[in-house]
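And then chain A:
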Amino acid sequence: MAILSLVDVKKNFGITEIIRGVSLDIVEGEKHAIIGPNGAGKSTLFHLISGRYNVTAGNIRFKEEHIENKPPYEIARMGLARSFQVTNIFSRMSVFENIRCALFWSMDYGYSFWHLLGRQTELNDAAMHVLEQIGLTDKAKFPSGELAYAQQRALELGIAIASGAELIMLDEPVAGMSHSEAQNTVELIRKITEGKTLIMVEHDMNIVFDVADRISVLVYGEIIATDSPENIRANPKVQEAYLGEVPSA
Partner candidate 1 sequence: MALLKNSSIWIAFLVTLLGLPLVFDSILAISIMNQIAIAIVFALSYNMLLGQGGMLSFGHAVYFGLGGFLSVHALILIEFETMVFSILWIPLIGGVFGLLAGVFIGSFSTHKAGTVFAMISLGIGELIAASSLIFSSFFGGEAGISGDRTFGPTFFGFDFAQNIEIYYVAAVWAFIATVFMYLFTQTPAGRMANAVRDNPERAEFVGYSSRKVRFISFCASGLFAGIAGGLFALNYEFITEENLNAATSGRVLLMAYIGGLGYFIGPIIGAVVLTLMNSLLSNYSELWMLYLGIMFLLTVMFLPRGFAGFFMMHQLAWIRGNMKMLIKPYIITGIPAVLFAVCVIALIEMSHTEDEVFHYLALELNPASPITWIVLLGIAGGAFYAVKRSLLQLNDAWETANAIPKEEEA
Partner candidate 2 sequence: MKNSQLLTKIFGSCRKPLLAISLGCVFIISNTSSAQEPVRIAFMDPLSGTFASIGNTGKTILEFAADYFYNSKGGILGGRMIEIVPLDNKQSPTETQLQFRRAISDDLHIIFQGNSSAVASTLSQTISRHNRRNPEQEVLQINYSAVDPILTEDNCSFWHFRFDAHANMKLDILTDFIAADEDIKSMYIIGQDYSFGQVVSDTTTRLLNEKRPDIEIVGNEFHPIGQVKDFTPYVTKIVSSGADAVITGNFGADMVSLARSIIDSGLDIPIYTFYAAYDGITATLGESGKDRIRLVHNGVANPLPTEARKQFNRDFKIAHPNSDVTQPRIVNALQMVVTAMEKTQSTDPYAIALALEDMRFTTMGGEEIWMRGEDHQIFQQLSVSVHTDEGVEFDADNSGFGLVTEYQVPMEETILESSCQMRRPRR
């Protein structure tokens, strides 16, 4: 069953068409990767799904409910979480606070100004648990802006998964990491998305083929193929989109 389905979604900026009619079904529980050359519109697609941009046409349904043109916070509350390509954390707050902020809504605190955080044992334990998952327990009090890059990326993931969302969207989770850091992050992604639906944009093909159940290839605002990793690799259209016409050796 599709947890998220896009039907003929379009997005224009002025006269430039960035997304030219994308239809896509994400099945509950699958790990789906979106790949494509630079400028294909992958991040824009993410922004459309998560509510940062309004769609120009088409519709998006999450858990059978229309979410196109809803504000991000309402979509987030429905159980859709995402991370960002550029590290996007609450940089002046501590690591622990970052995670705790991500937990408030799912733990029903709303806009409360009458709960004192020091007393919310359950909340604090939950936050510590997330920190444990992402391996930042010993940095709990550390200002998040001062963390090492890989740790910030881990925190970025932590914020995304903290609320226990069913659908997690990760935008280039290993960008800018060294090989070993990337490997660790993949392990982390596997661990924290267990039993959940994952949509991921990534350039590192090793990781894509490692993690994904299905892959969609987005080229110039259109999906040219959605298939299993093996079939994608074998698809000449995909190779051409990436490498152009390669004269045979």
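Methods note: a contact is a pair of C-beta atoms (placed from the backbone, for glycine too) under 8 Å apart; a residue touches a chain by one contact, two chains touch by 3 or more; residues count from 1.
Per the selection procedure, all candidates are chains of the complex that A comes from, given by their letters.
The model shown is predicted, which means the values in this text are computed figures rather than measured ones.
Enquirer: Which numbered chain among 1 or 2 touches chain A in this complex, counting any copy?
Expert: Only one candidate touches chain A in this complex, namely 1.
Enquirer: Would you tell me which residues of chain A are touching candidate 1 in their complex?
Expert: 50-52, 71-73, 76-77, 81-82, 84, 88-93, 97, 100-102, 104-106, 109-119, 159, 162-163
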